[in-house]
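Beneath this line is the structure, given in structure tokens, with notes to follow.
Left out: one protein chain. Kept in place: all the others.
Chains: A and B, in written order; residue numbering restarts at 1 for each.
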Amino acid sequence: MSQTESSNGVPLVRVENLSKHFSVRIGAYGETRATVHALDDVSFNVQRGETLGLVGESGCGKSTAGLTLLQLHRPTSGKVFFEEQEVTGLSEKEMRPLRRRMQIIFQDPYSTLSPRMTIGNAIGEPLWLHELATGQDAQERIAKLLDDVGLNPAFAFRYPHEFSGGQRQRVCIARALACEPEFIVCDEPISALDVSIQAQIINLLQDLQEEYNLTYLFIAHDLAVVRHISDRVAVMYLGRVVEMAPKERLFENPLHPYTNALLLSVPVPNPRLERQREHTVISGNVPSAINPPSGCRFHPRCPLAFEPCDHVVPEWREVEAGHWVACHAV
Amino acid sequence: MSVLLDVQELQTRFQVRKGYVYAVNGISFTLEEGETLAVVGESGCGKSVTMLSLVRLLPPAASIENGKVLLRGEDLLELNLRQLRDVRGGEVGMIFQDPMTSLNPFINIGTQMAEPLVYHRGMSKSDALARSAELLEMVGIPDGEARLREYPHQFSGGMRQRVMIAMSMSCEPAVLIADEPTTALDVTIQAQIVDLVKELRDRSGVAVIWITHDLSVVAGIADRVIVMYAGYIVEEAPVDALFEDPRHPYTVGLMGALPSLTGETGTRLTTIGGSPPDLIELPDFCPFHPRCPYAIDRCRKENPMLEPVAEASDRGHRAACWVDIRDVSVSSEAGVAAD
Partner (left out) sequence: MTTQEIAVTSEIEIAEASPTNLWRDALARLAANRLALVAILPIVLLFFIAAFGPYLTPYDFLAQDFTARLVSPSSEHWLGTDELGRDVFSRILYGARTAVSVGLVSTAISLVVGLVMGSLAGYLGGRVDMLVVWLTDVTRSMPALLLAIVINLTLKVPLEAWMEQMYLATKNTFFRQTMWVDLVLVFGALALIQWPGYARLIRGQILSIRSRNYVLAARALGMPTGRILTRYVIPNAMGPLIVAVSAGMGGAMVLESAFSFLGVGVQLPIPSWGKMISDGLRMWQTHPHLLVGPAVMMAVITVSFAWLGDGLNDALNPRQWGG
């Protein structure tokens, strides 16, 4: 499956048929080997300067997609290109210059910072590692980065445990920025934070994107947040991307029945509207990724499922310019 | 409608290494028969501690310093442990956030479900099991009789929450306290659970206290809403009034911070700068003022009481704020900086 973007130019990141399977042992004594199909045959491009949102429920493989893209997991198959340079198969040493340009922000700011390192050192480390600044110059850069993310530069000598979740996430963002990256994978960066803090971090990410011309892959489970921050959105279900489109089109005209169900499930903060809405259009739970359903993985829960759905994997196709979907019923 | 639960001046604090953290600071509210009351706030605002205080299920470091919890006129804080046990799981059912750890993994579902029925209702074991099977079907778990023999790990997260709901409803409680029951669940499962609770409520007439941090969920389920901040109720209103005419700056801030699924995009979210405090002493100022774009001098000197708002569409609309925020306009990102 090759995929061409409607927009021109070389994409910054190109993911081709990326798969990641984990081998696990199950059973009371771990006697059975099984394969978790965390990510299967996923393809997408990210254009320079845009934000691609990646949504899905827990266990759909969205975080695995981010980690595998960055080669923090070795992919089982498929390719990743960064500015047309193939990233898959590079050794850790060959990756190092690219690591500076591709960064990641994690969900849980509590475990992402070493408790034994001041935040100044944590932010300074990438500067030293990639030989971006030393000595006095580095100190100034750290102060500037702290200021960029809305923290007092005097905080550089403090330890992570002195900060709240939102502040720690700011530190993590400063640290990612220290590398002067072009591309940042935001892996559920606000899910662990309180509502009022979430908005602060979203605004910060948007400001930084504008200031440094950053490209984001924004992974989240909250559709409203993804709609707010993304230019295009991809929806994942059980290891596969089921639909991808510019956000206006995806939210106004969802084609895949799963996207539709997801959108209907989200409550809206309007009591009069909410009282009239029908929420549960799909029943049941997401099946296990150890033995995913054959054919279209959504077919056991799909209200539209018909003959080919349970044995033929639907083709990933572009139904209108920039709007991709994998569904037999569309 | 008559008042079912009347909470008066409830105060709970935690003993910490250097003194106390004031978690719930003299709050009062009522719950009417059959009503659904949502309690909204961010982590640490005291919403969960309030609910645990009602049935005295607090951790050892916490103590209830003051207040009354009148359930049909009987003060739950005065009951001895034996009487209290009859209330817990009897007249007051509870569901917690984490369905994964709320069930005992070593005992099958049937035994766990039958236990409160035997204890509170004096049913025989076989009657209790039969009733449990009915309850499972009632919460949307088909083939209930067979599933009673299964163990918690054989149920998914959403299914376990259904089991918890079935258990909490088994003794036909007058009040169901749901503490963030959908927070750990995915959005499609959340929708299923919300619909289930609504259906059960409409059928049985149970009064529900729904604790959550998510204003959107509140919109669909609540009759009335309480917004909490730093252990105080800062605003209380019928759900329509709260969403259409919020009067406390914190409520306004929370609503502005929510991205929307419809309408314009590309706008900036309004934010509340800073983060919530933990009170190590009771404040003689408004606890929200450091983050409040509307703050005036008085806010720094006196802590406002919860009082009916001016020109309210409903008499039950109350807020704790010195400022009538309709008179003031502030820029969307005013307030203090994040640090």
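What we mean here is this: contacts are C-beta pairs under 8 Å (C-beta built on N, C-alpha and C of every residue); 3 or more make two chains touch, one makes a residue touch a chain.
What you are looking at is a predicted structure, and each value in this text was computed from that prediction instead of being measured.
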| item | value |
| --- | --- |
| Residue among A:Phe44, A:Phe82 or A:Phe163 that touches the chain left out of view | A:Phe163 |
| Per the touch definition above, residue among B:Ala23, B:Val55, B:Ile95 or B:Val163 touching the missing chain | B:Ala23 |
| Residue among A:Ser111, A:Thr134, A:Asn213 or A:Asn291 that touches the chain left out of view | A:Ser111 |
| Residues of subunit A (touch criterion as defined above) contacting the omitted chain | 67, 70, 72, 92, 95-97, 99-100, 103-104, 106, 108, 111-117, 125-126, 129-130, 152, 157-159, 161-165, 167, 172, 175, 179 |
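The criterion applied here is as follows: only the chains that are shown with their structure count from here on.
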| item | value |
| --- | --- |
| Subunit A residues within the subunit B interface of the complex | 57-58, 150-152, 155, 164-167, 170, 194-200, 202-203, 206, 221-225, 227-229, 247-248, 251, 261-275, 277, 279-280, 282-283, 285-286 |
| Residues on subunit B engaged by subunit A in the complex (per definition of touch) | 42-43, 156-159, 186-192, 194-195, 213-220, 222, 239-240, 243, 253-262, 265, 268-273, 275-276, 333, 337-339 |
